[in-house]
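Of the protein chains in this complex, all but one are displayed in their positions.
Let's look at chain A:
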């Protein structure tokens, strides 16, 4: 419709390769199709996800940046704000019109100011500070509130798995 999508995605890719942000990699899966990306984000330090390298997929709509992309983790991450199938639920990825949770202010939602880098940084901070007010994964939120030790154990076993290390014995 508007016709910026491809140009902008190419610019973002160039930006990400020339000035890669710390702990984040993102690239189109196939250089002929700029609308499907794969990315890796690392768990924020001093959290239970620290040092984990989590793969995810981002799918862009044709009218990007007017509409938000969709992001989905492919490593089975267990987190209050990530659905069991990996879809990420954060306010900046919701289009201005819809509000699935009823908790968000419209100014927290998607705007063309966001970029792939900003989305990924937001996801990193979401990993560090889960929002259990409007959880996407209820049992994860419950565990996060009530049994933090178990939550951290699950997170740690995932971190080891993403690093190809043997699971802990305990």
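The rule we apply is simple: a residue touches a chain if its C-beta (ideal position, glycine included) is under 8 Å from a C-beta of that chain, and two chains touch if they have at least 3 such contacts; residues count from 1.
Rule of thumb we're sticking to: contacts and distances are computed from a predicted model.
Visitor: Select, from "DNA replication complex GINS protein PSF1", "GPI transamidase component PIG-T", "UDP-N-acetylglucosamine transferase subunit" or "CRE-HRDL-1 protein", the UniProt-recorded name of the complex's unshown chain.
Guide: In UniProt, the chain that is not shown appears as "CRE-HRDL-1 protein".
Visitor: Would you mind spotting which of A:71, A:90, A:124 or A:143 touches the chain that isn't drawn?
Guide: Considering the complete complex, A:143 is the one touching the chain left out.
Visitor: Give me the chain A residues in contact with the hidden chain, please.
Guide: Contact residues on chain A toward the absent chain are 1-8, 10-12, 17, 20, 23, 25, 27, 30, 32-33, 35-36, 38, 40, 42, 50-53, 55, 62-63, 65-66, 72-78, 83-86, 89, 95-98, 100-101, 106-107, 111-113, 134-140, 142-143, 147, 150, 154, 156-166, 168-170.
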